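Following: one structure in structure tokens, then a few remarks.
A single protein chain has been omitted from the complex, and every remaining protein chain is retained in its original position.
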Amino acid sequence: MRALGLRSILAATGVSAVVLAAMPWLLPDFWLSLALTCLMYAALAVSWAMFCGATNYLSLATSAFFGIGAYVTAWGLATLSYPVAVILGGLAAAAFATLVGAAVLHLRGAYFAVLTFGLGELVRHAITYFEKSYFKTVGRVIQEAPSSTTVYLTVLLIAAAAVCVCAMVRASRLGLALAGIGADEERTQTLGVNARRAKILGFALSAFFAGAIGAAIAVRWTYIDPTAVFNPFIGFQTVLIAMVGGAHTLIGPLVSSVVFSLLTEFLRLQFPYAFLILLGTLLILLVLYLPGGLASLMQRRWVRG
Amino acid sequence: MADVLLAAKGVTVRFGGLTAVDNVELEVRAGEFIGVIGPNGAGKTTLFHTLSGVLVPSAGRLVVAGDDLTGRPAHAFATHGVARTFQTPRVFRDMTAEQNVRFGLEFAGRTRMHAHDAFDDARTILGFLGLADAADIPAGGLTPARQRLLEIGMALGARPRVLLLDEAAAGLTHTELEAAAQLIRRVRDELGLAVIWIEHAVRVLMNYVERVAVLHQGRKIADGDPRAVSKDPAVIEAYLGEEGEPEKKAA
Partner (left out) sequence: MGFWLDLTASGLITGGIYAVVAVGLNLQYGLMRIMNIAHGEFLMVGAYLTWWAHTALGVNPLAFLPVVMVVLFLAGLLVYRVCFLRIARGAPSVEVIEARSLLVSFGLMYLVQNAVYLAWGADLRGYSFLTEPVEIAEARFTANRLVVFAFALGASLALLAVLRFTLIGKAVRAMMQSPVGAQLVGINTATLHPVVFGAGLALAGVAGALLSMVYEISPSMGEPYTVTALIVITLGGLGSAAGCLAGGLLLGLVEAFGMHFTNPSLKMLLSYGVFIAVLLARPKGLFSK
């Protein structure tokens, strides 16, 4: 199949977004909630693949960024409006990513992965300590949560933005730099790419969306505490979805996120542990036998041409 | 006299107890085509790594067109006009040949002060190298000899002032070699570049370069006219100690 040009992708995203925006008035609650989960994972997976698919750096920090965004909402919703909290959540996550990236992105990929893996725990502990010491509390209650329609439309907007930004990055010099870094980082530097800056920028950009999603979704819980919000499963699910779909593509993670959200919804509550064993096995088999994800079966490539 | 484009001053590289490059001085000016030769282990590739910013020397300075770039990362060298090829071609296998060449143009080639308009375009560069028919083929699908040419194309895409060629002759037949050397000479002539070519097989170089520097065990033991250098007793001994006379044929 031909790869689509940037304008086609943006147009398609816009049209889909408009269609999906009508859902709150068409779907019953259960299906709407499911759609919300799909959109959430779509945004997370696409933004993850934007950086990690291109550069082949495995970031396991999604849970940390998500949690940071959630806490921005938890702390700020009383004084800020919902949209502002969401954007601030994204920015806070991006700022954190910039800091972390500056410190560890020049390391080899294996170190980077393990360190981002520990970030979720790190931030969780830090926030738990902070909450206990300064606010004398363990968790927080969300008051005045916006309506579920507002939440749905906000998440839809974030997902659409994530897809558009990802498409634009792929067509831009930054995308080219990231792809080069993924192919041969040292070579790329000898051709003039400031690899460090490109990586930090890509990492922060993908963190923004994870944080925004966290801030937006947080209101679905009425009670927020660090354990609930810094859930490593979110990071695991994001990686799995992106890998199954094909981390080097745009459409792979999108399709995959819908499939997985459905699967999770119907299986996870029934067989929580068995389900995760299954997912773990799936990831292993995938990496061993189909590293390019399902999309590689359809011969799509990161760099068009 | 033309400006000094790249100068290594007292460059030393130590790995633990081993001194790979020992206090080497090397200068190259615009339009010069020089060779760097030496037996195996002489430190040629290590020197190249410092000249291109890939490796930071343990001591000494690297000056590119008047700017001291010692210790700066490789991309700083690239944006100042130093482009290189690698011994084993490191092309972007999944990208087409054209995208490979365009890569340099998008990054180092953009910010460079002395652009050469004739080579603004990836396809022009590919045509010059005889790779025009391969423009839309993924680089991984090219033969090694063509990948070697593509390497040069990628370096040219970065619009360099100084071109570093790392053992460009390895594995080529005599005819291919002659063609490559002619090509490089043309590149130098048309673009006014300085070219530094390191080579282990010596005979090839001697016919094309205007000046030769010889490294032995990390130190520079000769630097000058190719014919004079080939008769230098120190040079002959360095090669005799290794494999034979410097007049041996290309591998």
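Order of writing sets the chain letters: A and B. Residues in each chain are counted from 1.
The criterion applied here is as follows: contacts are C-beta pairs under 8 Å (C-beta built on N, C-alpha and C of every residue); 3 or more make two chains touch, one makes a residue touch a chain.
All values derive from a computational prediction rather than experimental measurement.
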Contact list for the unshown chain, restricted to visible chains: A
Listed residues A:F30, A:Y134 or A:Y273, member touching the removed chain: A:Y273
Option touching the unshown chain, where A:A78, A:V114 or A:A228 are the choices: A:V114
Residue numbers in chain A that touch the chain omitted from display: 56, 58, 60, 103-104, 107-111, 113-115, 117-118, 121-122, 125-126, 128-129, 132-133, 232, 236, 239-240, 243, 273-274, 276-277, 279-284, 286-288, 291
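One rule holds in what follows: only the chains that are shown with their structure count from here on.
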Interchain centroid distance [CA atoms averaged], chain A/chain B, Å: 43
Touching residues on chain A, where the partner in the complex is chain B: 173, 176-177, 179-180, 183-184, 186-196, 301-303, 305
Complex interface listing, chain B residues touching chain A: 52-54, 73-75, 77-79, 83-84, 86, 90, 92-96, 98-99, 103-104, 106-111, 136, 154, 157-158
